Structures are given as C-alpha cells and as structure tokens.
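Below is one structure, written out as structure tokens, with a few remarks after it.
Apart from one protein chain that is not included, each protein chain of the complex appears where it belongs.
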Amino acid sequence: MGFSWIGTILAILAALGFLVGNQRGQGLARLGRLHSLPRYHGVFVALWTALPGLLIIILFAVFSTGVINGMIMENSQGGVENAQVLSVELNKIQLIAEGSMPFREGMGISWDSVERMKNLYRDAHLSALFCVIVVGVMGFQYALRRINANFRARQEVERIVRILLVMASSVSIFITLGIVLSLIFEALRFFAVIPVSDFIFGLQWSPQTAIRADQVGGSGSFGAIPLFAGTLMITGISILVAAPVGLFCAIYLSEFASPNVRGWVKPALEILAGIPTVVYGLFAALMVAPAISDFGGQLGLDIASESALAAGLVMGIMIIPFVSSLSDDVINAVPQAIRDGSLAMGATEAETIRQVVLPAALPGIVGALLLAISRAVGETMIVVMAAGLAANLTANPLQAMTTVTVQIVTLLVGDQEFDSPKTLAAFALGLSLFFVTLILNIVALGVVKRYHEKQ
Amino acid sequence: MVGKNVNYSFETMHLEASKSITPPRVKMEAKGVDVYYGDKQALEKVDLPVPLNRVTALIGPSGCGKSTFLKCLNRMNDTVVGCRVTGSITLDEEDIHSPTVDVVQLRARVGMVFQKPNPFPKSIYDNIAYGPRIHGMTRDRTELDQIVEESLARAGLWNEVKERLQEPGTSLSGGQQQRLCIARAIAVNPEVVLMDEPCSALDPIATARIEELIDELCNKYTIIIVTHSMQQAARVSHYTGFFHMGELVEYDHTEAIFTNPQQERTKGYVTGRFG
Partner (left out) sequence: MNHKNETPEQRKYLAKRHAASRRFRWYGIMGLGIALMTLFFLLGTMVLKGYSSFFQTQIQLTVSFDKTVIDPLGDQSAESLARGDYRAILGNALKRVFPEIKSRDDRRQLSKILSDGASFQLQDLLVSHPEWVSTSQTVWLIASDNVDMWVKKVVDHDLPESQRRISDLQAKWLAFLETNNQLRLRFNAMFFTSGDSRNPEMAGILGAMKGSALTLLITFLVSFPLGVASAVYLEEFAAKGRWADFIEVNINNLAAVPSIVFGLLGLALYLNLMHLPRSAPLVGGLTLAMMTLPTLVIATRASLKSVPDPIRDGARALGASPLQVVLHHVLPLAAPGMLTGTIISMARALGETAPLLMIGMVAFIMDIPGGVLDPSTVLPVQIFLWADSPERAFLEKTSGATLILLAFLITMNALAVYIRNRVERRW
C-alpha cells in the first residue's frame, strides 16, 4: 500500500510547516506584541499544509481501485461474457498484482493485465504523491503569506478546528445516508428482477435455486413472508421471556433490593449484557436446543433440533439485561414523592408498585420494550446458529424457522459476486429490516424521551 | 375514643378558652425517641405528647429533626435505608413499633401530607379513591363515589373539581393539588394527619386556603404540622414544639412559646435571632 508512504511524507511536511510557522511567529513576537502565541502560527501553517493533502489521499484511497478496475475492464479483450465473470477475474488480477496469489497459466487471465494493473497502481501512487506535495506546498505558502504582526493565528486555528469538528459530527449523518442509499440502491436492482409484490407477499422462499441469473429457471422464489413470520415468532418468544423476567428484575432491583444486593447483582447483569451474541448462539445450539429436543422426545413431541423455541428462549435471555436496565432507569425516574405518598396512605409495597409506580412508568417501559423488540428483530448470531435455514411458514414454535437476518447471512456468506438476485435479495431483506427497526427505534426513543422530560 | 388525661406540662398551663372546648387528651405520645441515620444521630431523647383533636406545630431551623420526627409517627422512616428508631411512640397507648401493629394499618390511621403536592399520575377521582380501594373500605361504586365527594368537600375542593373528576390530578394548580392530597389522606378516615410543611411550595393565597382548612379539619382529626414559618405555627396551632439540633428544646401551648418561651434557644429562634 503506497498510501502509508504518502501519509508519512505529508506528516513530515506538516511538521516542517509547524516549525517554520512557529519560527515566524517567534520572530514577529520579538518585534512587538503578537495577538496569539507563536505556536498557534505553527499549528496554523501545519494545518494548511496537511489538510488539503489529506483530502487528496482520502479521495485517492476511495476511488483509485474503482477507476483502475474500470480501466482494466475496458481494456480486457473479448472472452468475457458478463460482469460476474469479469469481477471474479478482476479479483484474481488484483490478488496477483498485490503478490498474495501466485500466477499460474490457465487462470483465465493474462499476465499482461496483471502487469498493467501493477503499473496503474504505481502511476496512481506517484500522481497522488505529486498532488499531495504540490497542494501541501501551496497551502504552506498561503499560510505563511498570511502571517504578519496583526494576524490572529489562534482565531484562525480555532475556526479550522471548528470546521473539523462539524465535519466529524456529520459523519454519523453520512453513515445513515450511506446505509439508506446502499440498501435502497441494491434493493432496487433486486426489485428490477423480482417484483416488489412477489417479495412482500410471496409465501415461498427458496433462493438456493438461483445460483446464477442466467441459469434456466434459475430465478428462485423470493417470497419473504416465511422469513417475516419466523422473525415475528422468534421475536415474540424472546419478548415473552425477556419482558416479565427483565421487568421483575428491574422492579426488584429498584424497589426491594438493598444497596448491597444491587451492588452485586447489577454488575452480574452487566456481564450478562456484555456476553457476545455468538456465545449465546453457541449456548443455544449446544445446550438449549438439544435439551428442548430431548425434553420434547420424552413427552412424545417431535421437536426439531433447531427449533424457533430454542432460539427465541436464548434470545429472550440475551435481552433480559437490556429490558432490565432500561426499565430500571425508567422506574427510578418515577419521583420518590409519589411512592411515599402511596406508602403513607397505608399501601403495601406491592400495591404501591403495581398501582402507582408502574402506571407512572408505563410509557417508559413501553419504550424500553419497543427497543428490546427492535433489538430482537435485528439479532443475528443466535438465530444463525440455532434457528435453522429452512423457510417454514408455520405457527408451531417447535419447528425450525428462519429469520430475515439468517437469510441475509446465508445469502452473502461465501459468495464473491454481488449481482445475482440471490445476493441482491440480502439487501432487500436488509432494507426491510432497517426500516422496521428504524420505525421501532424512532417511536421508542420518542416515547422514552418524552417520558423523561415529563418526570 | 381511647385517650387519657394529659398529665404533662401543659396540664399546669393555662389554656386559652376559645381553643380548649374539651380537656385535651393525648392521642399520640413519643417518649425517649432517638433516631439514627447510620452512625449519625438525628434525634435525641424526644418526649412529646400529641393532644387529641388539636393542631400541634413543630418548628425549628432546617435540619433540626422536625421532619424526621414527623416521619417516625407513621413509620415512614422504615423505608429509609439505615434509619433506626428507638424509644417508644404510642398511638392510643399502643406502641406503634410493637409486633402486633401492622405498619400498613398504622399508616391508614396516621395519614400524611407532604411538603410538595404529590398527586398520583391518575385522575382526580382515582387519586381520592386510591386509599379506600386498597383498604377495601367500600362495597360498591356508590359508596366509593360518596367517599370521594365527602373527602373532596371536606378539603374544600369539591366545587372546584366536581365537573372534571376524570382529569389527571396533575392538571390542577399547586394549591389545588395540595388540597387534593389532603382530601386523599382523609379519604381513608385517619385519626391523625401529619403535615410536612404543606404550604412551603404554595403561594400566599393558596397557603391561606390550606390554613383555613387545617382549622376546620382539627375538629375531626388530630393534626401535627411541621412548618418553617413561625407565623403559620402561631396562626394554626394550639401547641408548639421547638426543635433544635435534634432535640426537642421546648414544648408548650403555642401562645406560651411565642410570648413567653422558657428556654433561651427558643427565645432566640422565635425572636428571629437565628434560624
């Protein structure tokens, strides 16, 4: 990667800029009183030297590979039937050019194109270096020219820093935008092949048949209803577990437990919350699913070894600490005064909690549960490991069901090409997942926020 | 009514004729009450009789222990972690800490109104009906309606809210909320009502309204009021106890406390030299 070299050179330039600016500042300071400390002059010059170059490096890093690939593709002579084959070839060329794959005859690519790619990369790095140096020197000179006895270096530096801060804080907006755009863009490509109505209302999900778009009858069926049903079922089971248990944990911790008990139990719940989902998935697949299956066997029930029940139960356990800590916050926000009011009426603790505290906390608790549902809907590893892959449209939680997230993973893992309806379907599923959780989150966060403002 | 003739200092005092219709009897009585929060002692050896159907005011500078003492009388201190109460507090000669006394029942007999109005986040009706409901005091809706109306009427709030009983209690003004809380407290028909600075969050007009109410209520209930304002104590109470630094410095007829205090500290406080 040549960019680390260019980055180093840029850093050296910036350091030089600082030294020169600092010196200039000190020189001026000897002549008379400066507005800012000399080191602000140094920082000012350094920023003007480094920032434009940094922008160029980022632009090159983002776009160079795409542009080079485009040039290689344009140049590759015949024999390439479609874009997918081409992308596989490009991948090979790239790997060989990077030296992470040996070149052999009969790989379907020519050594010429490898050479060409190597040259293109070298050219790209050289031109990037050139641009960085030119722009850096220009910035350096501009900054130096601005420094004089009346120059307010600190103000200028703070202005630049402020702009940088604004840019940093808008990154999160770009992330959201990136999510929305990439999902919509890829999903639209999917819906160009599969009608939206087939996706949303179709009862049959079997993408496995569509290995390649050009295969005969290879369009597969992409009816997402079984996935939505599976997601709903597993989410439902998990909320049935997590809502009462989590809520009662929160009630006990906030209303009954002594500080000592709280001091021990809260960290334990935090550990439970900090366990990675893959470990819960392992737990579900290794312990819970076989146990349920065995237990069902003893009752004479036929329970699949990968049942929706097992995945739902373990997911419920996973979100217990989530529900509990959110509800704990909400319950603690209920003013002590109305608790005292109820107790002073001669209500028992349970009556106080049930008839005064919980109704008061209800909006917040509903918000917490909505967030928990959103979390369960988007949870991936537990269901990947314990819920199964078969898209059954059933109301029986003892059977294997699959979810939206499981299908996203199975559609994309191990696939190198991103143009078949099969892989694009993952983005369509991702889009529906994103919008459902987004709505849940907006409603939940709104409810919780209003609740906390009211208290 | 169980009670006994007062054999305390105020027996020897001369009582103002207008305020002593019947000879006062002791409804509640504290003897040698110590309160600790953890290692810190908040109250020391408090002896205080509470006469029946009279208003007793507890005054003193902030942090003197008057609210702490008030909370001992209905055992609200039980809910405070690390709080320990020793000594004897009796209600109708029965120790309220004795194992035969149920704290739930005790609090039904000794109601409480707090410093800040704290209506439940329920309708006005449900706020009042809360106590009768949990204590199972009514058999049907009409009985409950009656209690609600009576309590609100006695708290002087009925005419203001009778059209809007289903609106949330929090929609009322501060003074109305406090009267709602008083109505709520008397809805379970308590014998004693504790008031912890009930007017400190209210404007002067609302305060005057509550003070009138206290005056009316003492015909039926024994009232103990903690107050910051000496004027208020002088206006509403028959007896006054002065607390300072966790001690009950002086207890006497209100008149006597304000005109002829026996203790130097009391004199200093009521004349405004500290506090």
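A few points about this structure:
To keep things simple, chains are lettered A and B as they appear, and every chain counts its residues starting from 1.
By our rule, contacts are C-beta pairs under 8 Å (C-beta built on N, C-alpha and C of every residue); 3 or more make two chains touch, one makes a residue touch a chain.
Computed from a predicted structure; not experimentally measured.
Annotation: of A:Ile96, A:Ala143, A:Ile239 or A:Leu253, A:Leu253 touches the absent chain (contact as defined above).
The chain not shown here is touched by just one of A:Met71, A:Val134 or A:Ile175, and that residue is A:Ile175.
When the full complex is taken into account, the listed residue touching the unshown chain is A:Ala61, out of A:Leu16, A:Ala61, A:Ala333 or A:Leu362.
Contact with the chain not shown here comes from a single listed residue; of A:Ser293, A:Ser307, A:Ser342 or A:Ser374, that residue is A:Ser374. In the full complex, chain A makes contact with the omitted chain through residues 1, 61-63, 65-66, 69, 94, 98, 100, 154, 157-158, 161-162, 164-166, 168-173, 175-176, 178-179, 182-183, 185-186, 244-249, 251-253, 255-256, 265, 267-272, 274-283, 285-287, 317, 320-321, 324, 348-351, 353-354, 371, 374-375, 377-381, 384-385, 405, 408-409, 412-414, 416, 418, 426-427, 430, 433-434, 437-438, 441-442, 444-445. Think of the hidden chain as still there; on chain B it touches residues 2, 94, 102, 104-105, 109, 134, 136, 189, 191.
In this text, only the chains that are shown with their structure count from here on.
Between chain A and chain B, the centres computed from C-alpha atoms are 58 Å apart.
Looking at the complex, you find that chain A touches chain B at residues 258-259, 335, 337-338, 340-348, 351, 355-356, 359-360.
Within the complex formed with chain A, the chain B residues making contact are 74, 76, 79, 81, 104-109, 111-112, 114, 116, 118-122, 130-131, 134-135, 181, 184-185, 188.
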